[in-house]
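Note that this complex is displayed minus one protein chain, with the remaining chains in position.
Order as written gives the chain letters A and B; numbering starts at 1 within each chain.
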Amino acid sequence: MSATSTAGRLQGVVWALDEAPAFAPGDPVRILTRTPIGHYRVPTYLRGKSGTVEAVIEPAGLDNEQEGFGRNAGSKRHYYRIAIPLTEIWPDYVGSPRDGLRIEVFETWLERV
Amino acid sequence: MNDSAHLVKKLPNDIGGVEAGPIVMAEHTLLPWEKRCHALADLLDFKKIINTEEKRRGVEALGATVIGSLSYYERWIVAFGNILFQKGILTPEELARKMDEVEARHAGAGEV
Partner (left out) sequence: MSAHEHNHEHGHDHPHAEITAEAAGYYEIMETAVRELLAEKGLIGPAEIRRQIEVLDSRTPALGAKVVARAWVDPGFRARLIADGRAGCEELGISFYDDTQLIVLENTQEVHNLIVCTLCSCYPRPVLGLPPDWYKEKPYRARAVIEPRAVLAEFGTTIPDDVEIRVSDSTAMVRYLVLPRRPEGTEGWSEESLAELVTRDAMIGVVPATLPESVQ
């Protein structure tokens, strides 16, 4: 997809698939519930939880689930700092309702809400 | 769902939110071999012989029983051994022979 912001950009330049981040700060997102075996870097306590993109982290990083098996030049993935309220993660959370979690998540693990 | 599925769906290191006791504030200064092991880990990553993510995966693959029984750097060095075998960089026999040699050397020097 092409970048969503067009201010000051030249017309007619087509970006490659996945070249630009799919999400922008403020976007509501959900962390997928998939359960890979072998190796993963999205803790299970966050699977299926909803949050908000706080920032796009630059530059894109190597997919660490591939890296874990020795693919030192694996796919580059966009990743994001995601904000999730602790009350969303733990329904019985004790503390302020504004208390929150921040975590970096690769785009492959996110879906748009 | 098979009852055993949770054993493979949740890795032994994935402990955010699970029941746990009070924090034990005790700290220790790394033993010389532990610090060497850390330096070795860094070098293996710099040279991409074993990258940091492979080390993490290798520790996870030791399984819950081993993870629960070994110390932090003990887990690392065993994981390094396994990964180096998998990559064909070392063989189990080579490592066993070298460990015998190191042990004999230490015994001979009257130090361990």
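The rule is simple: contacts are C-beta pairs under 8 Å (C-beta built on N, C-alpha and C of every residue); 3 or more make two chains touch, one makes a residue touch a chain.
Since this is a predicted model, take the numbers as computed values, not measurements.
Residues 41-43, 45, 57, 61, 64, 79, 81, 86, 89-90, 93-96, 98-106 of chain A touch the missing chain (whole complex, contact as defined above). Residue-level contact of chain B with the missing chain is found at 6-7, 10, 12-28, 30-31, 33-40, 42-45, 47, 49, 52, 56, 59, 64-65, 67-74, 77-78, 80-81, 84, 89-90, 94-95, 98-99, 101-103, 106, 112.
FYI, only the chains that are shown with their structure count from here on.
Mean C-alpha position of chain A lies 29 Å from that of chain B.
Listing the residues of chain B that touch chain A in their complex gives 8-11, 14, 16-17, 48, 51, 53-54, 56-57, 60, 87.
The residues of chain A lying in touch with chain B in their complex are 35, 37-41, 43-46, 64, 67-70, 72, 89-90.
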